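Down below is the structure, laid out as structure tokens.
Note that one protein chain of the assembly has been removed; the remaining protein chains are unaltered in position.
Entry: chain A
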Amino acid sequence: MGERKVTVAAEVGLHARPAATFVQRAKQAPMEIAVAKPNGEGPVNGKSILAIMALDVRQGETVVISAEGEGSEEVLDELAAIAAAP
């Protein structure tokens, strides 16, 4: 199981455009994508924009993105970059 721990840099947090971009990318991946907060909230389905929004990740907060299977490392790198983008 691969994991990426990322600090969300966007001013709006993981909402609005960053959340939509994240989910659009996650939906293209064949495997399941999980997103959790280190405090134990989640994990939620990374392909569900409503679940991501309900997780309510604010700017400066950290999330753990995880996935497993073929190609998961590449997917995780891309998703981590989206979540970390300002």
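Criterion: a contact is a pair of C-beta atoms (placed from the backbone, for glycine too) under 8 Å apart; a residue touches a chain by one contact, two chains touch by 3 or more; residues count from 1.
Criterion: contacts and distances are computed from a predicted model.
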Not-shown chain resolves in UniProt (candidates "Branched-chain amino acid permease", "AIM24 family protein", "TctA family transporter" or "Phosphoenolpyruvate-protein phosphotransferase") to "Phosphoenolpyruvate-protein phosphotransferase"
Decide which residue listed in A:36, A:49 or A:80 touches the omitted chain of the complex. A:49
Filtering A:6, A:19, A:63 or A:76 for touch with the omitted chain leaves A:19
Provide the residue numbers of chain A that touch the chain removed from this figure. 7, 9, 11-12, 15-17, 19-20, 23-24, 45, 47-51, 53-54, 56, 59-60, 86
